[in-house]
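Pasting a structure below so you can have a look.
Every protein chain but one is kept in place in this view of the complex.
Going in written order, the chains are labelled A, B and C, and every chain counts its residues from 1.
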Amino acid sequence: MLYREALNRALDEVMSADDSVVTLGEDVGLYGGSFRVTEGLVEKYGEKRVIDTPIAELSIVGNAVGMAIGGLRPVAELMTGNFSLLAFDQIINHMAKLHYMSNGKIILPMVVRFPQGVSRQLAAQHSESYEQMLSAVPGLRVLSVNDVNYAYHALKYAILSDDPVVFIEHELLYNKKGEVDFAQKLDPFQARIAKEGSDITIVSYLKMVDDVMLAVPEIEEALGCSCEVIDLCSLNPIDYETLIESIQKTSRLVMVEEDHKTGGYGAQIISWAAEEMFYALDAPPLRLAGEDVPVPYNRSLELSSIPTPESIAQDIIAWGKNNEL
Amino acid sequence: MLYREALNRALDEVMSADDSVVTLGEDVGLYGGSFRVTEGLVEKYGEKRVIDTPIAELSIVGNAVGMAIGGLRPVAELMTGNFSLLAFDQIINHMAKLHYMSNGKIILPMVVRFPQGVSRQLAAQHSESYEQMLSAVPGLRVLSVNDVNYAYHALKYAILSDDPVVFIEHELLYNKKGEVDFAQKLDPFQARIAKEGSDITIVSYLKMVDDVMLAVPEIEEALGCSCEVIDLCSLNPIDYETLIESIQKTSRLVMVEEDHKTGGYGAQIISWAAEEMFYALDAPPLRLAGEDVPVPYNRSLELSSIPTPESIAQDIIAWGKNNEL
Amino acid sequence: MNKLLAEEMYYLMVLGRAFEYGAKENYMKGNISGFLHLDIGQEALSVGAIKAFEKGDIFSGYREHIMAISRGLEPKAVMAELFGKSTGVSGGKGGSMHLFEPSHYFYGGDAIVGGQLPNAVGCAYARALQENDDGVMAIFGDGATNGGAFFESLNIAATHKLPLLFLCENNEYAIGTNIRRTAPFREQAKKAEPYMPTYEVDGMDAEAVYEVVSQARKQIEAGHGPVFVEAFTCRYEGHSVSDANSYRSAQEMAHCKARDPIEKFKKALHEKWLCTEEEIQNIEIKAQKAVEDAVKYAEESPEPEPEALFEHVFYQEHKNVVS
Partner (left out) sequence: MNKLLAEEMYYLMVLGRAFEYGAKENYMKGNISGFLHLDIGQEALSVGAIKAFEKGDIFSGYREHIMAISRGLEPKAVMAELFGKSTGVSGGKGGSMHLFEPSHYFYGGDAIVGGQLPNAVGCAYARALQENDDGVMAIFGDGATNGGAFFESLNIAATHKLPLLFLCENNEYAIGTNIRRTAPFREQAKKAEPYMPTYEVDGMDAEAVYEVVSQARKQIEAGHGPVFVEAFTCRYEGHSVSDANSYRSAQEMAHCKARDPIEKFKKALHEKWLCTEEEIQNIEIKAQKAVEDAVKYAEESPEPEPEALFEHVFYQEHKNVVS
């Protein structure tokens, strides 16, 4: 099953079980969704529950908030992360806060999903990552999974949850293949150990987990060590327990993310580790991230603006050697 | 001179010297500005250069971008940080990127300024801080000064600069008193040593610098040590040189900010220090920040959601004792 | 409208005004803080519209005390919220701008100008899908009609023919800026004309407001799509208690107050509903008493517990739910 099929399946199952679930967004209906995540749904559930919206992101999220107030369970799709900026007022001032400001009286069982990140030459207005911003907002759960099985379970959880969830996808993951264990009971807030290891803890999420996995054999060979790769899955809350266990074992921490380095999401992980795991670390932590530049269109420039399996291997090997690993 | 008067003076001087400088925002003209920063300007420069806008933040910033393209030097005021979210598309997708995407052909000499932060019981939709988001955007300079003298110089710089600048203020600083040295040549990107010291480097910015300064005597007394207090002034770029020098001297780092802790701005500073200054640190760094909750209306709850001089002193003393200081 | 309703509306208008003055007084005393936006002068509009929209969902902004009370929220609980007390409708976490009571279909207080509009549209969508007979009313100021959220809402509501009543309270000012300076005309209903039927009404006349909103409500409930009502009104105070109101001349204010909605309605009570002076005085006394009780209740209510800070950030503890 493909990643996008796993998402589709999760949506489909929940919509079929519960009439109050609706999905809305640009081209999600008749067109089948720009990344085909909502394919086939309008045929099954009709135009009233699979809603083609105008190009009005503020309203897409704002309407979803109102739908949730009105008793529906809306799943809003934004076409690309960059467009989510138009909806930030509704996401941050409304979706995240109404529950608290009303002392729990308003309940918002809703999801906002969108793909983000550097795909292939979509240039600066279509290539950014906003998990650092959204994961910093109290009142929002932020899920962002790498794995196909998790895609199914986490989206299903997000829709069934009575709290507002931001569900962040990556354009290059939609065609990823994987198995789904439909019967599994999965806690979407628990990090996934993508690979066990004993000497270096490499933390990542979303698409970069795959790039890290591609880099690992070369790293292990060059440094003669074993890497543990942790896929965060949930960006807020963060599963610190899993991180603590791993770092206690390895004493070494690397964070890999695609977003621009300055102020990127990984700063939270490293900063937490510095505060809480200082004495467990045998070497300075390493943070690999994108360059602090808008994403350029040209392919070589684009690739050189973000971590790649090659650059990840190279940078971790150099760091390992510098730190006597 | 009050902080807001220093800002007013900077605007006034630049507007008087250069006809292309305009300022726009809600109530900046006839009303005199909701925090009186633009007071008196419309009388001097007229309604065409001191422009009362509709309540349309996306347009306030988007129009400023267009004005800059058209050869003006606009200074846009947003009434409160939370409303800036409505303008995030124009700030991040346009203001920050047009220069790069056009390979330097489009030049945007513009400023977006707004006050933010926890003032007094304005509740969750009027109390947040967004420097963590905006400082993470390549292509934007972010200035946020604590000091009255810096307020004058940094705003003047921001307006005269040919790059887009986000200038973040705090509602509780407007009536702060201070001296302005008008003749000074001041690099707005250099951090300010608010107080010299030798044992602990305390990094902060904006209003929290004052709270740190209030806490310092108690800390020094309790720990028998001396604190160096650094006011960042520029949140992007960061003046790492000043930080390095201080940390090399003190071997101890504390970061204090008002924003919610998870994903807050200070994570970048601590994460940088963990990567780059690991061996210089004699103790785990400490990060003090707001709680991960929307800001509540009730005054006691509100105060307990952010660092205060009392909590800063208490937390740093406890940390110092734990770390044998 | 019958006599009973007329008396109730008079009660609510008098209560509303007294409540606002009571709030102002307690702001001055330091019992209330933050932004406090008073609805004085606009009582006919808040009371008339809410009473005409008996059922159905209501979304409003930050100037919503009288609306909340007219909807049936206890004055005590509203005042306690202004005081930031645990007994407040939002447990002291929301304050004046954030009154919510879903059990009364009141999602009042939004402090982002125009922010409630997309929410109201979404709720109207839900009601249509649920084949619920009640519609939704969105209340907003003239200032909100310049923002993108407003227009997107007109367009979407019209496209889906949603049961949504747009009620614009045109008091001509957004803080200190007159609407004529930020829009090309004074009448904001013009902006809605391409999308839906529009009505104008004198917002200082409670009866007229009641009639027009009742009419509009019937129209939206009949499934013909959204309707726009614009009510011209006037606030007597500054934008919020901390605004000195210096941008309006004494003459403008006098002109405003000459249209006083309470005086006008009182006259109708006498002349049309044949209420006696005593009946009217009893109503006024009752209203005054209710406000005094509310203030007392708010004063005596406890502060929230410190733990409240961390409560209701989320509805469910994440660890317990698995898919």
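Annotations for the structure displayed:
Keep in mind that, in the parts below, a residue touches a chain if its C-beta (ideal position, glycine included) is under 8 Å from a C-beta of that chain, and two chains touch if they have at least 3 such contacts.
Since the model is a prediction, treat every value here as computed from it, not as a measurement.
Every shown chain that the unseen chain touches in the whole complex is listed here: A, B, C. Checked against the full complex, the candidates C:Glu25, C:Glu193, C:Glu292 or C:Glu305 give a single residue touching the omitted chain, namely C:Glu193. Screening A:Ser226, A:Ser251, A:Ser304 or A:Asn323 against the full complex identifies A:Ser304 as the residue touching the chain left out. Across the entire complex, the residue among A:Ser20, A:Gln125, A:Thr201 or A:Ser271 in touch with the chain not shown is A:Gln125. Within the entire complex, the positions of chain B that touch the omitted partner chain are 22, 48-49, 51, 53-54, 56, 58-59, 61-72, 74, 89-90, 93-94, 98-107, 138-139, 141, 153-154, 156-157, 160-163, 185-189, 237. What chain C contributes to its contact with the hidden chain is residues 146-152, 155, 158-159, 181-185, 190-191, 193-195.
By the touch definition given at the top, chain A reaches the unshown chain through residues 26-27, 29-32, 34, 52-59, 82-83, 86, 120-126, 291-294, 296-301, 304-305.
One rule holds for everything that comes next: only the chains that are shown with their structure count from here on.
Taking each chain's centre as the mean of its CA atoms, C is the chain most distant from chain A.
Interface comparison, B-C versus A-C: the higher count of C-beta contacts falls to A-C. Centre-to-centre separation of chain A and chain B, using mean CA positions: 29 Å. Separating the CA-averaged centres of chain B and chain C is a span of 36 Å. Centre-to-centre separation between chain A and chain C, using Cα means, comes to 40 Å. Shown for chain B are the residues that touch two or more other chains, namely 58, 82-83, 86, 123-125, 291-294, 296. Among all residues of chain C, those that touch two or more other chains are 90, 92-94, 98, 110, 112, 115, 148, 313.
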